[in-house]
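Written below as structure tokens is the structure these notes are about.
Here the complex is missing one protein chain, while the rest keep their positions.
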Amino acid sequence: MTQSVITQAPADGADVAVAASNPRLRWILLAAGLVAALALPWFVYPPVAMDIVALALFAIALDILLGYTGLLSFGHAAFWGSSAYVTGLIATHYGLPFPVAVIGGAVFAMILALPIGYVSVRRSGIYFAMVTLAFAQMVYFIGYQWSDLTGGENGLQGVPRSFFGIEAVETDSFYFYYAALPILLFGMWAAWRIVHSPFGRVLVSIRDNAPRARALGYEVDKYKAVAFVLSAGLTGLAGGVFAISHGFVALTELHWTTSGDVVLMTVLGGIGTLWGGIVGAFLTVMLADYLASSGFHGIDLITGSVFVLVVLLFRRGVWGTVRHQWNSRRRRRTTSGEGTGR
Amino acid sequence: MSAVVQYAVQGLAAGSFYALAALGLAVIFGVLGVVNFAHGAFYMLGAVATAVLLDTLDLTLWWSLLVVPVLMFGFGVVVELLLVQWLLRLDPLYNLLLTFGLTLVLVELVKQRYGVSGLPYRLPGGLQGRVDLSGVVLPRYQLFVLLFSVAVCVLVWLVMTRTRIGMIVRAATEKPELARALGINVGRWVTPVFGFGVALAGLAGVLAAPFRAITAEMGNNFAIILFAVVVIGGLGSIVGAVVAGFLVGLVEAFGQAYAPTFAQILIFVLMALVILIRPAGLFGRQEATT
Amino acid sequence: MRAAIRTRALTKVFRGFRAVDEVDLEVREGSVHALVGPNGAGKTTLFNLLTGFLSPTSGTITVLDEDVTGLPPERVARRGVARSFQITSLFDTLTSREHVELALQGHTRHGFRFWRSERLLGRHRARVDELLEQVGLMPLADKQAGLLAYGQKRALELALVLALDPPVMLLDEPTAGMGIEDVDRTIDLVRRLAAGRTVVFVDHNMHVVGSLADRVTVLQQGRILAEGGYDEVRTDERVITAYLGEAEHA
Partner (left out) sequence: MESKRKWACASALTVTMLLSACGGGGPGSSGGDFTGDKLVLAVLNDQSGIYKDASGPNSVKAVKMAVADYQNKYGDKAVVTKIEVTSTDHQNKPDIANTKAAELYERGGADVILDVPTSSAALAVANQAKNHKKLFLDVSAATTALTGAQCNKYTFQWAYNTYLLANGTGATVTRNGGKKWTIIYPDYEFGQNMTKSFTDAVTKAGGTVQETIPTPFPNENFATFLTKAGSGNPDVIGTMQAGGDLINLVKQFNESGLKDKGVELAVGLMLINDIHSLGVEQFAGTLFTDPWYWNQDPEARAWADRFLAETGARPSFEHAGNYSAALQYLEAVQAAGTDDADKVVANLEGKKVNDVFLRNGEIRATDHSVVHDANLARVKKPADVKEDWDYEEIVAKIPAAEGFPPAEASGCSMKP
């Protein structure tokens, strides 16, 4: 069994550090991203805009595992969905302001991730994918049957959007967007922080070569488990905001197709890029939104084909490809002697 | 007492589907290193093909048991040549993603072509009715499914142990380092083995046709349970896949009989326990430490 | 003098095949100890057992008088045993500098600091520079490991082992695939490093074994065939027979 490393061959991997290599470019990108996030609800129906940003954080959280630790979780719907339910329950029963409820949901997702992560990280690669999928399915069944709490297939309806009595936010999804955006941006920042921390460095080393990391004294399973829990927490933040934004939670949030959707977003955008998650979420949500009133029925036909094509032909994903092109052009321009130093 | 025997036989019959399909999954994994997410979709296609062949060409179940696996073998070969083989040199997760996408496409295509309600299928006369085994009454077809799939598993086992091709496949599946050491070139067996695994999934689908709803989505839940089966059995093991298939069938049946609310969760609990106690699965080869 | 490594009846069976068979090995503290033997003699398996990458079927392992039998690799590493790998084993997307930083951090709990910037790792800068200088990789400090030449990768392997500053170093074929110049440089390097430590290494190159090893253990078919000083072992008849049988492959 080869160690599972879902990255490019080494020669391609050369761009991983590059975004960091050009601080000015990074600031430009960040500024552009922020402007785009602020402007989004003017161009896109605000609840759809909210979906995009929430799912973008979901995809980014998944990428911490997939792109930076080399673990493909096919069961992240468990954390997204359970946080959505817990957030909804807190908001409904305690009437707390929604950010508090969202944090509660995220904490619950992390608690749930502890046992699942503990068991799952004992297997890597393909096994990990299958085991997480199976556990998520278990959580789904529990959600289905525990209808006293979850409302079963009716969903948890009428989740309030309480926000310190500020009516605009509570009733108008346009203003709600701006109230919820900071939570999601915080989540994205946290993901970036995690990836570019001493911890993130260890994760990358595990992705590249886990036995070697062990030989250096790193308890690989513990690192994987912590990454899993952190990823689940960020996923939970996104799921909680999603629940509040929609005002209800449905069982589909726990379903394995939700896990599949977010994997698609991450892969489509580009594994191991963070920015890719945003691009992937944007494209996927806009596609579903467009198809709803397009008269074309059979979204899975498109989704599935995109999956196959991306995996066969554009494994770098949209963002990864753009970055690769940019970097190889830049490399050609600059002399090779400088290397890719920072 | 007779109830227990009855549940056991029913469980084993339900396990037959898992065993056959998991066997295909295990062989594909062994030789190609690919976890075929589309295995559930291939199972579904087997059932759909059976129904369509009856409808259009009036092929009965007996013929379908022969024809459909051959068709599925051909389809598997096409899928391998067109899609899977391009990713074999890369991380196996890419093929998992590829076959996931393929699943979405196949399910949607069947939905578009044959509708969402499902397809009709009639059991051939000879297999209708029931048999009475000293107080334990069973549908004749259930017994047939059980005996037939055990026979197939035995046959596959004989092929694996008695023929040269079988030895090569088995060596590649269970002792890759040995296969390499012996200088066996597994390469040219890759495509037919994929086809063979797909054919087994299709065969499980044929057997399911008379007894289960033939819908585009019938393979989805099946595939997830199948994953639990191979994790329990140990992915690298052919025997493990079969034994775990029947075992999960039994767990399901007894769970349904005595703790229906937890029947489905039980399988995943079993999986978690196996991972905790024997990470490589009940029959799995202990991997070199990761 | 106490033993840096001691095994008692150490055995590893793979599906009936006894890769390591009742091995009693003793490596004296502060010595440079070579393991030699034909291919398939069990050298790498023994290495994997000593570092926790395999758990033994039976027998015990002690490192500096502490029982480490069955401990996972990271725990063995924390007991002060560092190893290099026969087949170059690096983190392809990290730079040389990042590799060494990672190795330096391995002893600490700082690896879990997900809320800090990775610039925190810059605190090791002086030591990193020193280590890279030692193995001659300073000019390539910011190059990704995946892009390094083969010999450079071997050098980085050594730098990693050094960074752990271990009492016991296990080097799996440190000179494999190197040109003569590199081999000599590596011999020098290992000799310098060996001061104050215990070194166990595997190598097929008898020149390397001869110039470095205080003691040599010859393995064949999982068993110890002979043990002693280099000259002693070299002239041992059983060893000669074993190697002659192997000669056509060598």
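Labels A, B and C are assigned to the chains in the order they are written; within every chain, residues are numbered from 1.
Rule of thumb we're sticking to: a contact is a pair of C-beta atoms (placed from the backbone, for glycine too) under 8 Å apart; a residue touches a chain by one contact, two chains touch by 3 or more.
Model, not experiment: these values are computed from the prediction.
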Q: Just list which of the chains on display the missing one touches.
A: A, B
(Q) Give me the chain B residues in contact with the hidden chain, please. (A) 3, 6-7, 10-11, 13-14, 111, 115-120, 122-123, 128-130, 137, 139, 141-142, 208, 210-215, 217-218, 221-222, 252-253, 256-257, 260-261, 263-264
Q: In the full complex, which bits of chain A touch the chain not displayed? Write them out.
A: 38, 41-42, 45, 47-48, 51, 141, 144-145, 147, 151-155, 157-158, 166-169, 171-175, 178-179, 242, 246-248, 250-253, 288-289, 291-293, 295, 297-299
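By definition in this document, only the chains that are shown with their structure count from here on.
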Q. Any idea which chain sits dead centre by C-alpha averages?
A. A
Q. What whole-Å value do you get for the distance between chain A and chain B if each is reduced to the mean of its CA atoms?
A. 32
Q. Which whole number of Å gives the spacing of the CA centres of chain B and chain C?
A. 45
Q: Could you check chain C for residues that touch two or more other chains and list them?
A: 53, 72-73
**Q.** Sequence positions of chain A contacting 2 or more other chains
**A.** 7, 211, 214, 220
(Q) With touch defined as at the start, can you tell me which chain C residues reach chain A in the complex? (A) 51, 53, 72-74, 77-78, 82-83, 85, 89-95, 98, 101-103, 105-107, 110-118, 120-121, 140, 142-147, 160, 164
Q. Across the complex, what residues on chain A touch chain C?
A. 7, 9-11, 13-14, 16-17, 193-194, 196-202, 204-205, 208-209, 211-220, 223, 226, 230, 339-342
Q.
Under the stated contact criterion, what part of chain B meets chain A in this complex?
A. 35, 83, 86-87, 90-94, 96-98, 100-109, 111-112, 224, 227-228, 230-231, 235, 261, 264-265, 268-269, 271-272, 275-276, 279, 287-290
